Structure formats: structure tokens, C-alpha cells
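The complex appears here minus one protein chain, its other protein chains still in place.
Order of writing sets the chain letters: A, B, C, D and E. Residues in each chain are counted from 1.
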Amino acid sequence: MNLYHYAAPAAFYGLAGRLIPWFAWGAALFAAAGLYISFFVAPTDFQQGEAYRIIFIHVPAAWMSMFIYMVMAFWCAIGLAFNTRLSFLMARALAPTGALFCFLALWTGALWGKPMWGAWWVWDARLTSELILLFLYVGIMALWAAIDDPKRGDRAGALLILVGAINVPIIYFSVKWWNTLHQGSSINLMQAPSMAATMLIGMLVMAIAAWLYTIAVALVRARGLVLARERHTEWVQKIIKEA
Amino acid sequence: MWRFLMTVIRRDLLLAARRKGDWLTAQFFFIMVVSMFPLGIGADPEQLRRVAGGVLWVAALLASLLSLARLYADDHRDGSLEQMLLSPQPTVLLALGKAIAHWLIFGLPLLLIAPLLGMQFALPLEAILVLVASLAIGTPVLSLLGGIGAALTLGLRGGGTLLTLLILPLYVPALIFGAGAVDGVLAGMGAEAQLSLLGAFMGMSLLIAPWVTAAALRVSVD
Amino acid sequence: MWRFLMTVIRRDLLLAARRKGDWLTAQFFFIMVVSMFPLGIGADPEQLRRVAGGVLWVAALLASLLSLARLYADDHRDGSLEQMLLSPQPTVLLALGKAIAHWLIFGLPLLLIAPLLGMQFALPLEAILVLVASLAIGTPVLSLLGGIGAALTLGLRGGGTLLTLLILPLYVPALIFGAGAVDGVLAGMGAEAQLSLLGAFMGMSLLIAPWVTAAALRVSVD
Amino acid sequence: MQLSTHDLACQRGDRRLFSGLEVCVRAGQLLLVQGGNGRGKTSFLRLLSGLGEPEAGEVRWNGVSIASAGEDYQQAMAYLAHANGVKDDLTPVENVQVQAGLRGQRVSCAEIEPVLVRMGLAACLDLPARVLSFGQRRRVALASLLLSGAALWILDEPLTGLDVRGVAEVEGLLREHVQGGGMVVMTTHQSLQLQGVEIVPLQIGPVMLGQMSLPTDVAERG
Amino acid sequence: MQLSTHDLACQRGDRRLFSGLEVCVRAGQLLLVQGGNGRGKTSFLRLLSGLGEPEAGEVRWNGVSIASAGEDYQQAMAYLAHANGVKDDLTPVENVQVQAGLRGQRVSCAEIEPVLVRMGLAACLDLPARVLSFGQRRRVALASLLLSGAALWILDEPLTGLDVRGVAEVEGLLREHVQGGGMVVMTTHQSLQLQGVEIVPLQIGPVMLGQMSLPTDVAERG
Partner (left out) sequence: MVWQSAADFWAMGGYGLYVWGSFGATALGVALEVWLLGRGQRAGIKQLQRMQRWEAE
């Protein structure tokens, strides 16, 4: 068995179909364990009270939003370099989930911010760059939606993602300097309370669940895209007829 | 190579000279958006002064995006973009030349208008100078990065709005450093740090944007 | 007549539902432009609060103009605008229906987004309510007056920018009363006066704009 | 039922296309408008439909100027232009339904489907019109023409984009409509097979060599 | 000098237009590409010109893939597409000059004018191309083709919009170029009078009834 075999759309379609249930159940399992740790194992924080439990959802979501963007950039670079069509499909399949996690990081962060800082939102470097990351996701998806020709869409989206990938760190640092150069931030936001081991484990378990979920969802989406792209091939016609 | 670059730039300037109405609209848009703000936020000079840098810079971003929407679109429609892509010269030079021409047509007049608008916002002379300096360093970034968006959205329906959506996030560092320089000088902290960061960002855009634009043009024309 | 109006509205909503990407861009443009301002003018919540009304209103104007550029353009291109003009029903109803549909697609979602953005600008609850109220009364004005511009610039090159230049000045009263209402409540002076002026302006637009738009459509299609 | 023009003149840009044009069509007749590219055929049909404004003279419906007949005339008339007025994002059924709604009529799917099937669109009733070929979209437009129940059809090159079978079908529709007491005004560059239909030929602009043959050609066969 | 394709395949959207295409043209030959509307003639020429990317296979110039030949190939090739690449706002002389500059060449007015005069444009050398008719603009594009000095001409329907005299002139140009040792690849829907030119016919897509006659027709007369 060689790797190139699975780069063939038909083989990918079959393999993905077999893998999806594993990832989906894995995600459910880890999520259940993670939720159990979040609510029943992790003790109350003496500073923040129960509100800190948002961390178990907030941090994994924030991590995922950034990781997924990096993975998309990776696939796009591969696609542009080696002209592999499946890699572009992977990027397309990942984007909506990345945007979802980005939104969730913002949402949970805001809900956490209200009790902690007394404000739903402050223009801090991390928050702002997360917001801009969401804009990038939206822009990429809008570009894909606007281009009807699949090949052009793949490449145009890939270029935008790569430019964004170069720019994201720059944006992050510029926002950071912006804030420190302007005025001292009154509250030091992300100073994590010295993290207990249970909290770390809880976050890790939830992050793994998010990963498995992302992979499962992306594979389902990629399968759909493969079918649409290859609809003139015999194997797809057979699948459609049987469905 | 040199001749090619000069031809691209001269051609765009010539075209702009023949249709004055077209490119003046971007400048007027800039003036109008800036003038809307005192109406929206009240006429207190103290407050206006404090927001001036941000307002002028945001308006510059939006005006640049509006004018960029047609950077390649007209050439695409009448087939001259294809001719330029088929030239024996590298496409990167084309992208660079178009960005330079756009800056000359769009950015340079902005530098002349900005001081007048700065006065409307009760900015002191020193701040006006820094504002102009920041625009001088920053507007090339807008032309360069915006070119990427213009190339990517070539021929798409609703290209203008889409362009904004794609490119505005990429403009953020220019906005922060540019407006930050003005605010810095108002706060008495000096603007050198911000201006040099802006310069670095401009240098980076200059290195990267033409290549990406060239690739995007090839993708969009195919 | 009623059926005609409903058909026009339902048709536009159906079309928007089929191309989600298209109309979401206007909303995101709004969010993005608003979010750029703090980056430009600094993060001080006190200051942000004071400019919030103006910034949100200017962004709403610009977003509406961007989305209006295509209000009649697509129908013009594929010939369905002519079919609608030939309907036995009066063209005024068409203009009204299109404006209503545009408001449902563009203005209504804005009312839902605005509170979130108000929070980003550290607005107190009371001010957020007034902001939403002012947008609720004011955005129909944008759709109505903007329709005139969209009809006038139909099929012109660079129509988008031109539209902005034509219509932005007409929007000024809406901007002044709308942003003024928010500022009023922040200053503890109440917002009723401003809101009722805005309401009067809206009523006037509702009476006049559809007729002008209808006339402009006839001119542009000829 | 009678459509007539009286001393009609048309100007486009700074060119007078025709003037003093007098022609009259009655129920059971087909007015075939002929002339080379750019002679003003389309402009003439637009005057008839009421979309264009004549430079001089007027168009009368049953002896009343169409400007005064207004709704009566529009109720009785259906116009099919170069552009179909078919929305890409709607299915054929939805397209026809919307068209009917815009005329103030209500038609159910059960009425629409047989007509579309008759037009050879059975397999794509629920696909967006985007995937249809040009000829198929033309058929969607013809279907809503049929359903409109209009007595007067004004058709601008209804045969473009149709293959041989499609042309034969349209000829069938035309014959049926005229022989059933309807009226047709149309242009085409192709030759028509319309046995048993009373054809009124009209030449617009200077007579040219290749075109003179067509009317007699049609008349002979007709 | 030789242009050849090897196992060339082309895909547009999700349709495979052709595959396994092998053809070869040498100096002194004219490759006449034929096929009905939408068969892929234009797409094929774009692959040859290097604007399009083949789905499989490659195009070779003197045995080297055009992707590697790069500048050499582009120097030797000139492409005339459906769209002329003529800017409306420039005069014919300026248009030709700009085109030459974009190829990295420098030509003086004294060299350009005789060519334009030869193309029958003597009367409009200093008018903006906007006022020229479609056929006249086509001649401007042909003039810059002539001046490019390219050995290989790729022409996509060069006869559209030309009147009888214009067609004869182009036929003269083609004959001269090919007999002088140049190469031409072209498509057209019209029949050509090319006595004494070696024509290589190529049929793209499934062969259809009406089209089969053309190649023999040409060859006989040729």
C-alpha cells in the first residue's frame, strides 16, 4: 500500500468512509470524559469561583481555531506545490469548522470576560487578533462561495490562506504593540492562574475531543466535495445510483 | 525589464489622465467619509483631535479598496490583461507596475488632501506632518496588498464588497501603525517607533505582494 | 397589487436565500469596518463609548451603499428588470417592494448585530437600546434613498463609487439624528427628540423615494 | 384588437434610426420586423412595448395611445427581449411562478409543469436555471409567455440559441397563437416556416441586398 | 521551428473538452482549428498560448515544453483573442505603442503609422479608440500583431467584425506571413480564401454534419 494510492479520490472516499465512525465515536467519548472532568472532578477555583470552568471550552476552542488555520495553510501549500487536488478539498472541508471554533472562542471569552473583568469585550491583543482571524475565515469562505469554477476557487482560496498565514503573526504582534504603546492595559488578561493538573488534563481531553470531532466533520465534508468534483467518473455514478 | 515596468506605469497614468472623473471619485469618497464623522460624533475639537488619526486612516483604507476594485477589472474586460500576461516579461513586474501606478494615482493625491482634512479635525501642525508621513509610508502597502485582492476577485459578481472582506483584515497592521503614529505624536511620545514599524511592513509587502498578485492573476485569468 | 408587492419581496428573499454568501458580505463589511475603528483610535473604553454612535452609523451607511450597488444591477443584466417594468402593476410598487426586501435582507440583520458591536464599544444597555431603535427607524431610510441611487447608476461603469458620491449626502440627516440619539442618551438628555425627527425623515423618504426610484428606473432602462 | 403606430420616429444616441413609421397589425396577423444589425429592430420593439419613449409619434392599442391605455395594454401584451429575464438561482418552475406573480396572476405548480414539459424541460424542473444551456433558458422564458395569456406577443429574436427542434416548436407555438386570434410582433435573422399565417413584413432602415429576399421568401412559403 | 502538442487534454468546469490531442505545425503551415460553438476551440488556443493550464499532456515549442521555454516562446508568439486588448481611451497609435512596450520593444510613431495606414485606419490615427467601430478596433489589434515580429500567430476568430474588404486584407496578411516562413494557428467560422498556403485542419470535439464540409472546402480552394 502506498500513500499515493489514497490520494486517488476513489480510494480516499472509501477510506474516509471507514474512518469517520471511529473519529466520531472517539470525539463523543473524549467529550464525555472531558465534560465529566470539567464539572465533577475539577475543584472550584478560590479566586474565580465556578466561572473558570469556561476554560475547558474556551481554551480548546481558541487552540483549534488557530491550529485549523495552520492545517489549512499546510494543505494549501502542498496543493499549490504539488498540484494535488485533494489537498485543496481538505482546506475547503476544514474552514467552516475552523470558523465555528473561532466564533466559540470569542463567544465563550466574552461570557467569561463579563464576570472577570466586568466587560464583555476589551480591545486586547489576543482578543483582537482572534477577531481578525474570524474575519479571515469569513473572507476565505466568501471567496470560495463567489467563485463557481472549482479549480480557480481552489487556487484563489489557497493564495489568500497563505497570505493570511504570513500576516496573522504580524497582526498579532502589531496589535500587541499597539496596546502596550498606547496605554497600559488596566487588567492583565490572560495571566493564567497557576494551573492545577486536573485543569490541564481536562483541557487536554477536551482539546482531543475537538480534534477528533474536527477530523470527522472534515472528512464527511471532503467526501461530499469529492463526489461533486468527480461526478462524471464511473465510481461516483455508481454510488449516486445506489444512494 | 525596465522598459516593461515603465510602460505599465505610464500606460495606467495615461489612461487615468484620459478619464479624470474615474479616479477622482476615490479621492472624493475619502473626503466624504472623513467629513461624515464630525456629523456623527459631534463637533468637540478635543474629541475630534483624538480620533483624527483613526478616522483618516480608516477612510483611506476604504477609499483604497473602492478604487482597487477596478485596478485589473477594466483590463480584464477588454482583453488587455491577457496581452500583458503573455508578455515575455515576468508577471511580477506587471503586478508591481500596476501597484506603483495605483499608488501614484490614488495615494499621492491623498497626501495632498490629508493635511486639509487634518485641519478640519483640529490637528496641530506636528501631528499633520506625522499624518502625512504615515500615509506616505502606508498607502503603498494599501496598493500592494489590495492588488492581491483585486487579482483574486477578478470578474466575480459583487467583486467590490468581496475585495473589502478579503483585504481589510490584512490591512490591520498598516492601520495600527499609521494611526498609532498620529496618536503617538499627540500623546507626546513621538512617532518614530510606529513609523519604522510601518516602514518594515511596507518593505515586507513590497517583497511578497507582487508575487502573490502575479500568481492570483494567472489563476483568475485561466 | 398586493400580490405584486408580495411577489417582488418574496422573490428577492428567495434569491437571497439561494446565494447566502452574497448578502452576508454586507453584514460582515459592517462588522469589519466598525471593528477597525478601535484599532485606529485606541482602546480607551471611555473614548470608544463617546464615538460609538457615529462610528456605527457611518459604517451602516457605507455597508448599505455597498449592498445597494447590486439592488437592481443583477436584474438589469439578466433582463428581469424589464419584465418587472412591463408588469401591469405600477412601478412605484416595484420600487417599494425592492426597498422593503433590501431592508429585510440588509437592515434587519443589522439590528441583531448592532448590540454585539455596541458591547465592543462599551456602551451601556440603555444606549444600546437607543442605538437599535435608531437603526430600526433609520435603516429603512437607507434602503429607500439608496434605491434612488441604485436606479440612477444602473449599468454605469464604476457605478458603486458613483452611487456613494450621489447618495451619501442624502443620508446626512439620518446620520445626524441616528448618531445624535445615541449621543443624547449617553449625555443623559434622552433620545426622543432625535428619534422622532428620524421617524419624520423616514416617513418622508417612504413617501417620496419610491416615486423617484420608479422614475429613475424608467430613465435608466430606456 | 389592433396595434398601430402613427408617424413613429426613434432616435438612439445622436442617430435617427427611423421616422414617419406607420404600420398596423390586427388579430390573426404576425408583424415580421426585418433589417440588418444595428438598424433599430430592437429599438422599435421597445417602443411598441412601452419600454422606450418615441422621439415623435405614438403607438396605439385599439386606437388609444399606449401611454393612456396603460394597464389594459400591459395586461394584453407580453415582451420577450434579448435577455430572458430568467433568474439563474431559481428553478424553471419558480421562475415561471415569479413571472406570473409579477403580472399579478397566480398559477399553481400543477398548471406550470405541463407547459414546461411541453417545452422539453421535463428533466430539469427542479434544477437551478444556472445549469441550463442558453437554449433551455430561452424555453423557460417562452413557457412563461405562454402562461401569461397575453393576446399580443412581442418577440425579439426568439429563435436565438434554439436548436432545430426548438425552432420547429416555436414555429408551432407562433402558428397556434396567431391562428387562434392572437397577434405577434417579432424579429429574427433566421428564416421561418409559417404556413397558413398571415405575415405583415416591415423593413426597418435602408434596404440591403441580402435581406430583400427574406420577406418574399417567407411570404411565398407562408 | 515547430509547435506540437503531446497527449493534450483540457477540462473546463467539470466538462472534459478533449483529450489525447496530438498535432504538429511547422514553419510555413497554417493550423486551422474547427468545431461548433462551445467545443473548445478557444480553450485549445489558450493552452497553446500558455494562458491556460492543460489538464494533462503538454505543448512543446521546438521540442521543449512551453512552460520551460518561457520567455523564448513568448517572444516568438503573438496571441489575438476574442477581446482585442485595445484600450478605448487611447488612440490607435498609442495602443500599438503600448502593446509594443509591453512586449519589451520600442517602436516609434514613424514605424507605426504606415502599418495602421495599411490596415485602413489612416483617417482615425489620433481619435480615441472608443469612437471606432468594432471592426476598426480589430484592425488596431492586427496592426500590433504585425509589428510584434512574432513568428507564430495564434488567432481566435480574427475575422469577426471585419467587412468583406477587411477579410480579404487579413487573408492577404495570413498568406504573406505563412509563405514568408511564419506559422499561424487560427479558428474561424467563416470560409477562407488561402490559395497557396499549406493548411493543417484540426477538428475539435465530435464531428458535426455542417462542419465536415469546411476543411475539404478550404483545402480544395487552398
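Some points to look at:
The rule is short, and it goes like this: a residue touches a chain if its C-beta (ideal position, glycine included) is under 8 Å from a C-beta of that chain, and two chains touch if they have at least 3 such contacts.
None of these values were measured; they are calculated from a predicted model.
Touch with the chain that is not drawn comes from one residue among A:A10, A:I170 or A:L227, which is A:L227. Considering the complete assembly, chain D touches the hidden chain via residues 123-124, 126-127, 131.
Listed by residue number, the positions of chain A touching the unshown chain are 39-40, 42-44, 49-51, 53-54, 57-58, 61, 96-97, 100, 103-104, 107-108, 111-112, 114-115, 213, 217, 220-221, 224, 227-228, 231, 236-237, 240-241, 243.
Everything that follows uses one rule, which is that only the chains that are shown with their structure count from here on.
Shared contact partners of chain B and chain C comprise A. Among the remaining chains, those touching chain B as well as chain D are C. When each chain is reduced to the average of its Cα atoms, A sits farthest from chain D.
A straight line joining the Cα centres of chain D and chain E is 38 Å long. Note: centroid distance chain B to chain E, computed from Cα atoms, is 38 Å. The set of chain C residues touching two or more other chains comprises 19, 22, 25, 28, 32, 39, 42.
Under the contact definition stated at the top, the residues of chain A that touch 2 or more other chains are 135, 138, 142, 146, 151, 175, 178, 182.
Applying the touch criterion to all chain pairs gives A-B, A-C, A-E, B-C, B-E, C-D.
By the touch criterion stated above, chain C contacts chain D in their complex at residues 1, 3-4, 6-8, 10-11, 14-15, 18-19, 77-80, 82-89, 221-222.
Contacts from chain B toward chain C in the complex involve residues 22, 25-26, 28-29, 32-33, 36-37, 39-42, 47, 50-51, 53-55, 57-58, 61-62, 66-67, 69-70, 74, 157-158, 160-162, 164-165, 168-169, 172, 175-176, 179, 183. Every residue of chain A that touches chain B in the complex is listed here, in rising order: 132, 135-136, 138-140, 142-143, 146-147, 151-152, 155-156, 159-160, 162-164, 166-167, 170-171, 174-175, 177-178, 181-182.
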